[in-house]
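Complex shown without one protein chain; remaining protein chains in place.
On to chain A.
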Amino acid sequence: MTTQLSTPVNRQMTEALSLAKGEPDWLAALRAKGADLAETLEWPKPEKVRIDRWNLTALGSHKAEQPLASIEELPEALRELSADAPAGFVVQRNSTAVFKQLSPELQAKGVIFTDLETAAREHGELVQKYLFQAVAQDENKLTAIHSAIWNGGVFLYVPKNVEVELPLQALFYSDDAAAAFAPRVLVVAENNSRVTYVDNVVSAYADGGQTLAKQSIIEVIVKPGASVRYATVHHMADNIIDLSIRRAIIDNDGRMEWIVGDLHDGHVLSDTQSYLKGNGSNSDAKAISIGTNAQQMSLTTGAVHWGRSSESNMVTRAVMKDQASAIINGITKIEKGATKANGVQMEKVLMLSPKSRGDANPILLIDEDDVKAGHAASVGQVNPEQVYYLMSRGISKQDAERLIIHGFLAPVVSEIPIEAVQKQLQRLLERKLEG
């Protein structure tokens, strides 16, 4: 019998990890600091979801994988997910970055797109400058542990005034539930640059594997006038606990766009926030989720306004089936001094089963008078009037409900920036809805 420690990392482990990976000293020191912090900090406590009852310490152990010579070596099902990825592509398998590619055009423009481990070695100064700036090591036990154990990941750096037309893509997959899976993504968009990044987080083994707590932390630094679009689709098997923290810091006139598809089959903690530090900064977050079986989900989108005339918009749509439960929080916070700020949010939940649960909690925290803010939330079932209307045109009840459910999610799905990803999302939606 093994005993699970409440803190499954320590200094010896991280030092061994850094040594094995040949990491620079500054990084080894940060990992060790994370391990120390993890011992004293508490797990985050999201509203009404007892994540402390999840097996959060089943982090797996570091395992090295062989690099891929080309994308062709990926399993067919995984290769399809990202289509051609002509601009750039990074692949992580379990604990290891196994493939990276960036078009020569983008390399020539000074764009960096590689795994974060490589970046820490090759672009140490840049990485060191921004790592943990959006999500600090010492926020809680999750951020501390992740700062100690993270692996693979992505570093995306877009120089000043560079506009990247095609999306850069990443694929993170787990096919060994005993291996640690903790990608960390760091995106830095310099002044007036523009980029779209899309990742898929998937598993590639049959259900029923041992529990694995997968952590990922995403940091996005949006410099003045820059624009970053970040789309992410999560769909792993139900043995995986998905803990994802995403955060952007947005400078003057910068723009951040989040598209989050939480279509995972296991428990989910998904927290996506924009820190609108700059005047005239702007953030838009769209999230969809489908809950099935006995899944528990804590889904949060947030926007914190410091900048004057900053704007945020958040839309979450969730469909709940079976006994799944989701607590959906929308948090708009406007700090004193953020005059003329405008924050709008809307959470909608569609319940397809009497045993499912969906709570929508819009939260407005406003410390400034001269602002606009709005929220709307609804939890409901498929509207019988709508079903009647569609049926009155000859459409079967089943098809009518299917159209309405897809329509409910469409405002988010239609925003996915890559056609292949959009189609894949559609397929996943079908699978989760029909399954």
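The working rule: contacts are C-beta pairs under 8 Å (C-beta built on N, C-alpha and C of every residue); 3 or more make two chains touch, one makes a residue touch a chain; residues count from 1.
FYI, contacts and distances are computed from a predicted model.
Missing chain, UniProt protein name, picked from "Acetate CoA/acetoacetate CoA-transferase beta subunit", "ABC transport system, permease component", "Peptide ABC transporter ATP-binding protein" or "Fe-S cluster assembly ATPase SufC": "Fe-S cluster assembly ATPase SufC". In the complete assembly, the contact with the undisplayed chain comes from A:397, out of A:129, A:372, A:397 or A:427.
Checked against the hidden chain, the listed residues A:22, A:104, A:354 or A:384 yield one contact partner: A:384. For chain A, the residues touching the absent chain in the complete assembly are 383-386, 388-397, 399-400, 403-404, 406-411.
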